[in-house]
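Note that one protein chain is taken out, while the other chains of the complex remain in position.
Chain lettering (A and B) follows the sequence in which the chains are written, and residue indices restart at 1 in each chain.
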Amino acid sequence: MWLEGFAIALQGINILHLVMGTLIGLLVGAMPGLGPMFGVSLMLPLTFGMPAATAIIFLSAVHASTAYGDSIASILINTPGGVGSVASCWDGYPMAQQGKAGTALGISSTSSFMGGIIGWVSLMVISPLLILLALKMGPPEYFLVAIVALSLLAMASKGKTLVGLALGGIGLLLAFIGGDPITSSSRFTFGTEYLEDGLPLVPVALGLFALSQAFVLAEQGGTIAQIRSIGRIRDGLLETFRHFTTVIRGGIAGIILGVMPALGISSASIMAYLVEKRVSKNPETFGTGNPRGLIAPEVAKNCCIIADLIPTFTLGIPGSSVTALFIAALTIHGLQPGVKFFQESGALPYAVFAGILLAQISFFVIGLLLARYFARAVLIPNALIVPMIVFLSTIGSFAMRNRVEDILVTILFGYLGYLLHKKDYPAICIVLGLVLGDITEANFHRAYLIGRRSYAIFVSSSISIVLISITLLSITGPYLYRLIRKMKKRVKM
Amino acid sequence: MCKRICFSLVMGVLLVSLVSVDSFSQEKFPSQPIRIVATHAAGGTTDVPIRVFQPFAQKALGVPVVIENMVGGGGNTARAFVFKQKPDGYTLLGTKQPSMSGGEIVQGGKFESLKFVAVFNIAGKNYNCLAVPYDSPLKTLDDLKKASASKPLITAGPGIGTNAYMFAMLLKRYVGINVEYVPFDSGADAALALAGGKTQIGVGNLENYWPLHEQKKARILATAGPERDETHRQFPTVVEQGYPQVSLDEMTGLFAPPGLPKDRLEILIKGFTKAAAEPEFKAAALKANLTLLPLAGDDYYKASKAMHESVKGMEDILKAGVSK
Partner (left out) sequence: MKRELPLRSFFDLELVILVILGAFAFAFLIDTRSYNRIAALFPRLVSMATLLLILAYLVVRFWMSLKEEQPLEKEAEASVKGKGSISGHVSLAIMIGYFLAIFIVGLTWASLVYLLLVPVWMGYRRYRIIATTSILWVIAFVCIFHYVLHTRIPQGFMGDLYQWIISR
């Protein structure tokens, strides 16, 4: 069955669509703000005339390479190509500034590829196990996961903890704007219809990271790369393999967060980055071009993209909004995701999975080939890059919801991001709060309702206890460690 | 230098004039792309029927038909937007009923469902259902009633104001099942929570629960429609068990802003009807698990109005859960 599947996937027409999908995905991904959701929903109507296998292979290629392409802009111009690659800016861009743009792109391609492979393997092999995990997660557990993630805020703001936590609070408040998740009553909307659904994530992220960058570059003048070099792509490949443990950690983060429907690529990449920083022996090098800081989010992001398909294919329930499109695409072409998926139409399901694997290989190869040309962007003078960033950010924030007000949001947050950058405040804390606000609050209230208005529900499952312990440990850990060391010293004496 | 400026200006003028072709010109209708503004995200249950229909509508009308997903406000953003558009036939609304009426009456949307021009309905008979976790001891409506007598049953479902929510409220009022409604971000999330045993019962679209039922992770007890679902005849309806008021139907179709000229409406109806009659479309719809319910013009308006009236009748029940 597998051989037949691969045979179908490797047919000329399917390979052609694979490559086309990859190229389209790279272009869409490289544009600030436009990520896999935009890419796949754009391409979906074009697949109606295609045979089923071709259509799914095409969409998988677009899906995977858009997620990968998002990193290109992050690394080269510090402009997140999508919400999943915000974390890739933090160490990717410094590398570009240091004249190692090619290396960084090499790391990005390799890490994304490995993330995709890890995701694919887990999709094939351990889906049933992961689904059991997903089913065990209920609102109390999701709330606690969000708390664990929020406790990483302290890590994210090392050195300026008070401000970082305050910014996290601001991010949470921004997430609360709009209708509350339970009763839908309007909060902080001043009666405007625009804010009824809350602040849109893409314009805010684009503003805080992309547009603020335009401000900074405008002030800097000159070019991005302070040195006129781009580094060797091959070095990036080798670097990734050297930090294999980072790859594994990122993969785990991607799998776990991908399987859980509520959390997506933005959470996965940011958390992978922060965890990596946490376990590192020299966390202060993160943000200055540490390869691990780029490997972790890249692996997590592409792994999460594939892991999102796990609930999709096993339960027929979308693991993310993009996979809801996948389900629609599969359904329209006559394939039914769920337990009956492999029982139907012979080799077709295997061709689909073969196609997903090939999509990973495809963006890896094409990405590496084109990296050199992309990397030249850092040598363009800022005078041309700045207006381009602004123009692309404007288009990116407008294109998502077709609303002109989103552009204003981008500009305002752009200025805020610029001010924060001047004072070296961690803007990521705002994004972390914004991304996690809804999950935290909604699941808290749901858990409370389910627990019949008693708080006991938060400690009633083994997963909850584990999560609470992780949070407590992560907060008190360093202090406990120091205490134990002091006690050991005293014993010695 | 001068030549360059002139060249650029000419290019620019050409560009602008290409992009701003007037839509009320006296040429044949349609001569520009037709835009369908859908109320929910791509891939969802509102979007899929429209997407399956789109290529056939495009062929029948001879112009591109583009779907724009304007997500927000539970669908009210898109509806309010289209309500204000020029009634030139080039902008249409793709929405479900009675969700539209629900959005207007319960959530206070800025539009009037009955003033929209009903153009064409695509799919219908999309029913909600009631389910329990697979290993639950509750197997019938009576079991649920008895169990809820002492403590309300924790119920998972999509947000307040949705069809599934209406279903839960109807169960509460007419069947006497006391529910504690826990809203999730989507029907799929709610179904997953139910399958994991996090809540005692769940309400939502049949499509959300059927895969779980097949995999023995949930058990569907009853459906919410006026009659049994065609592809899943094994599930009884609540109506046939003695509760005629607990009946919810759902249809997905296209509306136009108020004031659409009669001649353009006729052209659209003719095109859509032709598209819906194509055997390829019917095959595609079957593959996508859609039940087609082609209704045009006045028939569609009548059906929509009937749904609107029934939502109006339930206004007090529905508003109970919403506090603005």
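In this text, contacts are C-beta pairs under 8 Å (C-beta built on N, C-alpha and C of every residue); 3 or more make two chains touch, one makes a residue touch a chain.
Here the structure is a predicted model, which means the values were calculated and not measured.
Within the whole complex, the absent chain has one touching residue among A:14, A:112, A:382 or A:464, and that is A:382. Shown as candidates are B:66, B:149, B:277 or B:306; the residue that touches the absent chain is B:66. When the omitted chain is restored, the residue from A:126, A:148 or A:170 that touches it is A:170.
Listed residues A:131, A:411 or A:450: the one in touch with the omitted chain is A:411.
Residue A:423 is the one among A:281, A:423 or A:490 that touches the chain not shown. Contact between chain A and the absent chain runs through residues 42, 162-163, 165-167, 169-170, 172-173, 176, 180, 182-183, 185, 187-188, 211, 214-216, 218-223, 226, 381-384, 386-388, 390-391, 394-395, 398-399, 402, 404, 407-408, 411, 414-415, 418-425, 440-441, 444-445.
Simple rule for what comes next: only the chains that are shown with their structure count from here on.
One simple way to say how far apart two chains are is to compare their mean CA positions; for chain A and chain B this gives 30 Å. Residue ranges of chain B in contact with chain A, taken from their complex: 41-44, 47-48, 51-52, 54-55, 67-74, 77, 80, 107, 110, 151, 154, 159-161, 180, 182-185, 188-189, 191-193, 195-199, 208, 211-212, 214-215, 217, 284, 287-289, 321-324. On chain A, the positions that touch chain B within their shared complex are 41, 44-45, 48-49, 134-139, 181-186, 193, 196-197, 261-262, 311, 315-318, 321, 324-329, 331-334, 337-340, 401-402, 442, 446, 449-450, 452.
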